[in-house]
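Shown here: the complex without one of its protein chains, the others still in place.
Moving on to chain A:
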Amino acid sequence: HLFIHSISIFQAVLIILHLSPFGSLLFSPFSSHLSSSSPIPHRERESFDSESLLSPFPQISSSGGISAMDRSPKRRSISPDDATRFPDEVLERVLALLDSPKDRSAVSLVCRDWYSAESWSRRHVFIGNCYSVSPEIVARRFPRIRSVTLKGKPRFSDFNLVPDNWGADVHSWLLVFASEYPFLEELRLKRMRVTDESLEFLALNFPNFRALSLLSCDGFSTGGLASVATHCKNLTELDIQENGIDDFGGEWLSCFPDNFNTLEVLNFSHLNTDVNPDVLERLVSRCRSLKVLKVNRSISLDCLQRLLVSAPQLTELGAGSFSQELTPRQHADLEHAFGLCKNLSVLTGLWEATAMNLSAVYPACSRLSFLNLSYTALQSQELASLLPHCPCLRRLWVLDSVGDKGLEAVGANCPSLEEIRVFPADPFDEDMINAVTESGIVAVSQGCPKLHYILYFCRQMTNAAVATVVRNCPDFTHFRLCIMNPGQPDHTTNQPMDEAFGSVVKTCKKLQRLSVSGLLTDLTFKYIGKYAKNMETLSVAFAGSSDLGMQYVMEGCSKLRKLEIRDCPFGNAALLSGLEKYESMRSLWMSACNVTMNGCRVLAREMPRLNVEVMKEEGSDDCKADKVYVYRTVAGPRRDAPPSVLTVSSL
């Protein structure tokens, strides 16, 4: 009987092979997806879960999208009449081996049974915009989730462009999860509002909870962390990064019970106050599986030395303050401790590291793949001394204090480099002698042909330099250039920087993310629209000449998902040129442009499945739409918007 089923499914599969590209997935080597223990980097997990949530049958029905969503995946048992049907349970077992969201989305489109089986076997869901869907819809769509990633505020909230009380509160999600996903294990939040009450609720209502990651969140205090430490008996991961939180002291760390020992990841590097070093040392020594430890600045080098001796198995280390003056004995001890760490692939922290102290880390650098020096203003010579110790470096973050000379050292010593980020040490100092210029970035590109990710803050750039960089490194996937003076032209020719970004999009066929700056006319956007066919994210500030600029992008960039624009002369015509596009994007942000309330109303009227939100500034003109945030949603207009955020309807 089963044999007949197998034949049938084989025949069915052959048919599928002919009909859709999905068929090749079944026979492609997806052994890389089979192992559920190999984590998919979160960056890759994006987009496809959202596709799945919002529109399961996009090709089949255009108007039926939402009603398709409401249909709960049903369980069906084998009946004799379904001779050709593949048993759900077996199908589920097979599909459970799929990790990639791309594959899963494709699977759910094959037919109703596959849709159902995929839904039941899905364990992780990624929601790129918390307002695009409601927790109830998610729970209906995927009944057996164990791990949730949820993102909230628009990215420009990182730069204070979004009011504090904007929303993205996680609590309503937790309430639904408590009843629908009581076995939830992992929660990763980015730019969400999280209160202490929510953290306590989380800690008390999910007995299997293991991993909490909060990135750029706000609204909680160390009190909330104390609840998590106290109640989450099986916690393996506590990752608190870059959050705006109230720091009431380090007692939260002492809330881990004495017999608690399951921690694998602990990151509290951006908390400001002291934790008790003894408590930390005892915690680290009893958590034998600890792999990632990132401490804050209050942890002295003495304490760090003891931590390393006790946990040489670390793969990722965030050191604390690195400016303490050490005696030769202390230095030797520290160097020895670093030498014990044979598995270190990531090193960060190192606040205000002096050259002397930095030499203590050399013994741990031989396998280092990611080095983050962006918390210390190193000079070029100090960087040049450090880099030869890191032959395997693939990612490097530095401050521009290293200068062009430091970047030359990067080019000379890091042949495997794939990513470089250069942050400004003094972003508001206009008189500063140029720390890094176009020469620096060219030097890196000459020595590092594998470069595919760049974030570069500078005060001057030329079209020729950028063209040289992309000629040396044509594989860029992320090209983010920030010339810090708004609207600054090529400093040697006085021309706009159009040709620079033109060369980027023409040469880098794999480009996924682009941030532009400098003096730019509509020509830049014409290039982008024409050539940037794989670009998914575009950030624009102080650029463009007219509505045409944005129109070029909306019409040409077929894979665009996120567009954020500030201080550009784009008006209603530009906004409306993207009418057809916004439903296939995650979101659009436009602030300090020329969009009016009327333009927003037209958009809202034409596209009812978009939320068109306007944030009004105090004292601004009534018809101006100062900040516009547009996103697709199946959850309707949001009900938790503060008074300053208007959801525009067509009225």
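As a convention for this text, a contact is a pair of C-beta atoms (placed from the backbone, for glycine too) under 8 Å apart; a residue touches a chain by one contact, two chains touch by 3 or more; residues count from 1.
Heads up, the rule we're going with is that contacts and distances are computed from a predicted model.
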Chain excluded from display, named as in UniProt, from "Nuclear transport factor 2", "Guanine nucleotide binding protein (G protein), beta 5b", "Dolichol-phosphate mannosyltransferase subunit 1" or "Auxin-responsive protein": "Auxin-responsive protein"
Identified contact with the non-displayed chain, of A:Ala425, A:Val442, A:Met550 or A:Ala604: A:Ala425
Residue of A:Pro87, A:Gly339 or A:Gly487 in touch with the missing chain, whole complex considered: A:Gly487
Full-complex contact with the absent chain, from A:Pro207, A:Gly244, A:Pro257 or A:Gly636: A:Gly244
Of A:Ala541, A:Leu563 or A:Val628, the residue in touch with the unshown chain: A:Ala541
Chain A residues that touch the omitted chain in the full complex: 156, 158-161, 216, 242, 244, 270, 272, 274, 297-298, 300, 321, 323-324, 351-352, 374-375, 377, 379, 401, 423-434, 457, 459-460, 482, 484-489, 491, 494, 496, 519, 521, 539, 541-543, 545, 566-567, 569, 592, 620-621, 624
